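One structure follows; several queries about it will come next.
Here the complex is missing a single protein chain, while all its other protein chains stay put.
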């Protein structure tokens, strides 16, 4: 299925946009999303290994299913403060 | 010899003034000053055991001679901040 | 501008037998802003007659990092999630350190040298609680809140800062 994924910071710059549409299996997990993004944005593969996934503004583990999520965001290591 | 000693906080209240004139031996130490004050302000004897002496705005040990000091102050346990 | 959060729900539900007036009360307010943080406006937000200790931390854009000279910083956020995470951390700090009030403001967009990107204020009955809460909050914010910093150096180069951490 097709899903939209929100991107931030250097990942957004590398992908050239704040959202990317990707194709994932029907029962995809957060790990599947990261894996597909490594293929689509290969120059960010290393960074993606350090990214977390947030579903509807909550961090989830890589094993979590994305089913039912209204918003999927990739959170690179943060540097606020 | 006669010396003037500065008093503060509850010691000042007990002595009824911010300075007290006391008589001490010629080669008196800080300990001698505290000792004489215990006689002169007996209701503060316990507090005086916890007081430090400052000569010219510096804390000194009880064994220090007061000779040459321009100002002698008794510093009860402090509670600023 | 401020987001006023509900009280400590977890505490309330686990202390049902306690009279309502004995449940600890605190005020938590967090927000993101896109202009200079108005510090004077924040002061009254942490006042409480039973709080003898008020502490503030300001994170300010620094000119020098190692050998490099910073011209400016720019912060990008996932704004909704960032405010949610700030609110979660503020509530956790209030519970953990028995704070009376807490306010956290993070600025996004360009933050020139000498200006604050983050301001945290909190108040507590005694100073130990405030002194423990502020470093804890800064550590957590730098680990959990989806906000990113981009350095622009005086040589014109730019880089996003992504401290490499273990994925949880």
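A, B and C are the chain letters, set down in written order, and residue numbers restart from 1 in every chain.
Going forward, a residue touches a chain if its C-beta (ideal position, glycine included) is under 8 Å from a C-beta of that chain, and two chains touch if they have at least 3 such contacts.
All values reported here derive from a predicted model rather than from experimental measurement.
*Asks:* Among the chains present, which touch the one that was left out?
*Replies:* B, C
*Asks:* List every residue of chain C that touches the chain not included in the displayed model.
*Replies:* Touching the chain left out of view, chain C contributes residues 39-40, 43, 47, 49-64, 113-114, 116, 123, 125, 127-128, 130-131, 134-135, 138.
*Asks:* Of the residues in chain B, which ones touch the absent chain?
*Replies:* Residues of chain B in contact with the hidden chain: 6, 8-10, 12-13, 47, 49-52, 54, 57-59, 61-62, 73, 75-81.
Definition applied: only the chains that are shown with their structure count from here on.
*Asks:* Using the definition of touching given at the top, classify the network of chains in this structure as line, ring, star, complete or other.
*Replies:* Contact pattern: none of line, ring, star or complete.
*Asks:* Of every pair of chains, which is linked by the largest number of C-beta contacts?
*Replies:* Ranked by C-beta contact count, first place goes to A-C.
*Asks:* Can you name the chain whose C-alpha mean lies closest to the mean of all the C-alpha atoms?
*Replies:* C
*Asks:* Cα centroid separation between chain B and chain C, in whole Å?
*Replies:* Computed from C-alpha means, the inter-chain centre distance equals 48 Å.
*Asks:* Which whole number of Å gives the spacing of the CA centres of chain A and chain C?
*Replies:* The answer is 26 Å.
*Asks:* By the touch rule stated above, which residues of chain B touch at least two different other chains?
*Replies:* Residues of chain B touching two or more partner chains: there are none.
*Asks:* For chain C, write out the residues touching at least two other chains, lowest number first.
*Replies:* Residues of chain C never touch two or more of the other chains.
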